[in-house]
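Just one protein chain is left out here, and the rest sit where they should.
Labels for the chains are A, B and C, by order of writing; each one numbers its residues from 1.
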Amino acid sequence: MSDLETFRKETIAWLEENCPAEMRKPAKSEADVCWGGRNFQFQSDAQKQWLEVNAARGWTVADWPAKYGGGGLNPAEAKILKQEMTRMGCRIPLSSFGIWMLGPALLQFGSEAQKLHYLPQIARGEIRWCQGYSEPGSGSDLVSLQTFGEDKGDHWVVNGQKVWTSYADKADWIFCLVRTDKEDKYRGISFLLFDMESEGVTTKPIKLISGNSPFCETFFDDVKVPKDQIVGQLNRGWDVAKYLLGHEREMISGGGVSNEMPSIGAAFNEIVALDPIMRAEMAAFDVDTLAFKAMGELFMDELKAKKGHPAQPNMMKYAGTELNKRRHELVMAAGGSEALEWESAATNNGAKARNWLRTKANSIEGGTSEVMLNVISKRILELPGA
Amino acid sequence: MSDLETFRKETIAWLEENCPAEMRKPAKSEADVCWGGRNFQFQSDAQKQWLEVNAARGWTVADWPAKYGGGGLNPAEAKILKQEMTRMGCRIPLSSFGIWMLGPALLQFGSEAQKLHYLPQIARGEIRWCQGYSEPGSGSDLVSLQTFGEDKGDHWVVNGQKVWTSYADKADWIFCLVRTDKEDKYRGISFLLFDMESEGVTTKPIKLISGNSPFCETFFDDVKVPKDQIVGQLNRGWDVAKYLLGHEREMISGGGVSNEMPSIGAAFNEIVALDPIMRAEMAAFDVDTLAFKAMGELFMDELKAKKGHPAQPNMMKYAGTELNKRRHELVMAAGGSEALEWESAATNNGAKARNWLRTKANSIEGGTSEVMLNVISKRILELPGA
Amino acid sequence: MPLFYDEDQSMLEDSAAEFIKTEAPVAHLREFRDKNCPDGFSHKLWEQFGEMGFNAIMASEEDGGLGMGLKEAGIIMKEIGKNLAPSPFLTTAVAGVEALNGGSKALRDRYLPGIIAGKTVLSLAIDESSKHRPEAIAMAAKRSGNGFQLNGKKQCVIHGISSDMMIVAARTAGSAGDIEGLTLFAVEKDTKGMEMDAVRLVDSAVAAHVTFNNVELTADAVIGEVDQGQEVLDRLLRAGRVASAAEMVGVGTGAMNITLDYLKERKQFGQRIGEFQGLQHRAAHLYSEMEIADAIVRKAAEAADAGVESAELLVSAAKAKVGVASNLAVREGVQMHGGVGMTDEYDIGLYMKRDRGLSEFFGDSRYHANRVAQLYGY
Partner (left out) sequence: MPLFYDEDQSMLEDSAAEFIKTEAPVAHLREFRDKNCPDGFSHKLWEQFGEMGFNAIMASEEDGGLGMGLKEAGIIMKEIGKNLAPSPFLTTAVAGVEALNGGSKALRDRYLPGIIAGKTVLSLAIDESSKHRPEAIAMAAKRSGNGFQLNGKKQCVIHGISSDMMIVAARTAGSAGDIEGLTLFAVEKDTKGMEMDAVRLVDSAVAAHVTFNNVELTADAVIGEVDQGQEVLDRLLRAGRVASAAEMVGVGTGAMNITLDYLKERKQFGQRIGEFQGLQHRAAHLYSEMEIADAIVRKAAEAADAGVESAELLVSAAKAKVGVASNLAVREGVQMHGGVGMTDEYDIGLYMKRDRGLSEFFGDSRYHANRVAQLYGY
């Protein structure tokens, strides 16, 4: 038996033994997701136990080095773990912006001391992170950032305001872009980490059209940030941010198609049998979904092999988010008047409608579709001008 | 009986008596169209006779004043004439850029002497006109016009090159935009008329993707143009040109829907019975056609009543030409492999394919769709900037 | 008749625009949403509609109305749409009145005065599944003595719990799909055996799922003729389709207008975002689509008012076209607003929600595109 076959066998056995039955059913809603953090309320013992056994083994971040709290798996092993978890329906033990976003940036840009300090806490789900990028008046345009960190020798004093800070009201720490040089408009920005319990930090949830409030406005009023909490070089926070945005785009671009990516027409076959026009639209959509799935496979293959254009994540983000919005428009149409219900038990409190509205943000967050198209036209197609 | 009812009765009687049977069948191709002009070869005696009886009555241009060779009809009468000709299937006796384009501009901007000289010749189909606007390197951008008329006292000497001159090889005279002031880039252009048999004028047909050559490149090499052949004021040719482009846009925007505008799905009902996806597309197209037809009606109603936004013809041109292109894409799809035939008798020498390719110019000639969208966004929506 | 508004119609448009913008701007919708009003609309506003004469538009002069038609009703609907005003105008003063116009003098005398005065509210119980498909109506109305007994369910009856009378379509004969055998009934509020489940919809309208358990009706309740309800239903649907299409023109136009305003003021990368040609072209295309949608809705209203043969075709084309155009308007609207478009604070999301609701009401763009194909014989 090859090493990988052995690994697969052992993995299956471990999952069978350690994954509680409750954690093998799909999460029903946002509330079932394990986000970790200082103030996290576990929904159940099973959820807590599932996090702990994974954290102990380093499998919340299976492909990170073991010394940083990871599982130290190679890519082939990590893929097998993912496959087997998917096959058995195991939930992700820990969802975390620390894992998806900050972690990769720290691995790339952090000092060894920072890695040893922050990464294991992220891996164990002890710190919940939020991201402070956007500001009022600068959505896709990060260059016009206003939040300012004044140099006070061994610390900065940060003043300003962020918006679209995901779960800022629930997060323990923030990774945040702060202007540290007012002269250099295009650089002059640094990537700082600080505790959300620092004096001077306040958050205010933003109510969305979906009725939910996953984002906040976040205010900084003379917040002290020690100098060792900068990632990467002073005034080079852009490099970190760009690297991290790339990760975010990959994550969001994957959103267009779920793992299973079932046929939408087949899911609504009774409806389309009565509505030939909807059937045609769904057939076109299924074609596009199959094609985007193939693109996703090609993209991942190229990414792994370090082939492909470096700006390709922008294309994936554009196409994937637009596709997902279309999917939810079709789901609403197929649902008809029932899908309009907003507060009924029969519709799980208007889940379809709320999910549909949520998807409208896909093509805005992490860089709008328009910004993605700009990047494609400049960096891939090399079209001239502004 | 009201005056209009009397007029209708008399019109019917006159048409019955004077329209040859052959002229009551639809024109089969471009070759059946009567363009008039010095060198025009009539396809048949009937075609010649039909032009002559109309010219004698002023009905080639029924709503022009009688003193300029028109029929002197009021709008209500002109509408009745058109209705009855349509009802009886009478062909248009004379197709002419003189009637559609130059005539209206002369009526608006010409001197009385010019009107008395040119308009009756246009009305009788004695002079065939072409239009010299576009130049290589200035398609939608007329400001960069290079053709130059040097002032020589009682005449200009014109040098330069035009492209997209419709039927320049068949035309007798040209109405032409010529730079008469090199300093003033935005004005400095005059609207001149001259004989295509003038020394120094040469034409070269442009072969199109449809296989036809309705357009030419036209070269001017020291062409003398007497000073009384200017329309409107010196260096204000733009005013005339813009007025005339408005007419052209109205003409082209009407192209999206024929008078009858039949259902495309019904026309191909056997094909769509086997192809539910095409049926859905055709249903959507029929919806759009019905809607655009209503828009055409509203637009014409508003035009007559001098209501509506003055830039609305740009919207009509945009929507109408895009719709017509879509129609021909669908016609080709419904035609399948038979519609691909290019030179067979069964397909009338590839008429479907050639017509389809011809429609691709709809959204380019007379101002591209992109220019129309620019105009809408600036003049109607009043969006800021360039 | 020209398709633009004549002098009287323009005056009506001006007064409706002014009145609704003043009395029921988007803030009015927010107020009724946020106080979780069980009706979902303001009875005071409804009376004001009556005072303005709006509710009299579709009633004949003989019945104390203005004897105008769907073109005029459409003018009101458009202003309702632009302001997202919650109102029973569509179900009551347009579709409801048009159904009553096909009913007996007794029924008209009973309901029209209250409607015209803005006191009475009607609701429409047509659909039996979550997609509009009136050709599949199957609910049973058995003869019972001199009257009828209703049993079955209706879905998504807007204003159901607030209405004084509900127009119910049911089968007195035949089975789903038959043209004959349909009958329309005027069912009074609180009639015994009716049960309603109120649900709030995404656009804050309140709909009811209605269950009929041995609901006994007298013969007086029949609107039109027994078994010949298709004709009255067609009137009702034609009116409802044109009016909801007109409201969608208003919704799309309102969404477009606030988006254009935003494009003119919001700055990004040092420019007003309305300067970007990528957005300009999309805005111009959207304008074109909305204008065309407006035109076919006017044309459909005119054709329905004139009772011409092509009316059915034009009405379905109108609902199909506006469904696509107004959906484009709200999608472009939210996207062009960027992040703030996702917040409840900005109005554009409310336009998106209303558009979704209206798109299902009286058949969506797919249903009507299919109907256009069927009417064309393919």
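Keep this in mind: contacts are C-beta pairs under 8 Å (C-beta built on N, C-alpha and C of every residue); 3 or more make two chains touch, one makes a residue touch a chain.
Just so you know, these numbers come straight off a predicted model, no measurement behind them.
K.L.:
Can you list the shown chains that the hidden chain touches?
P.N.:
A, B, C
K.L.:
Return the single residue from B:Cys34, B:Ala105 or B:Leu373 that touches the missing chain.
P.N.:
Missing-chain contact among the listed residues: B:Leu373.
K.L.:
Specify the residue from the set A:Leu116, A:Ala291 or A:Ala346 that touches the hidden chain.
P.N.:
In the complete complex, the chain left out is touched by residue A:Ala291.
K.L.:
On subunit C, where is the contact patch with the chain that was removed from view?
P.N.:
Output for subunit C: 276-278, 280-281.
K.L.:
Mind pulling the subunit A residues that touch the left-out chain?
P.N.:
263, 265-266, 268-269, 272-273, 279-280, 282-284, 286-288, 290-292, 294-295, 297-299, 301-302, 304-305, 307-308, 315, 318-319, 370, 372-374, 376-377, 380-386
K.L.:
Considering the whole complex rather than only what is displayed, give the residues of subunit B touching the chain that is not shown.
P.N.:
Contacting residues on subunit B, toward the hidden partner: 134, 137-141, 143-144, 163-164, 206-209, 211, 271, 274-278, 281, 325, 329, 332-333, 335-344, 350, 353, 356-357, 360-361, 363-365, 368-370, 373.
Keep in mind that, in the parts below, only the chains that are shown with their structure count from here on.
K.L.:
Just curious, how far off is subunit C from subunit B if you go by their C-alpha centres, in Å?
P.N.:
Using C-alpha averages as centres, the distance is 43 Å.
K.L.:
Just give me the whole-number Å value for how far the CA centre of subunit A lies from that of subunit B.
P.N.:
So the centre of subunit A lies 56 Å away from the centre of subunit B.
K.L.:
Where does subunit A touch two or more other chains at once, residue-wise?
P.N.:
276-277, 281
K.L.:
What are the residue numbers in subunit C that touch two or more other chains?
P.N.:
276, 279, 369-370
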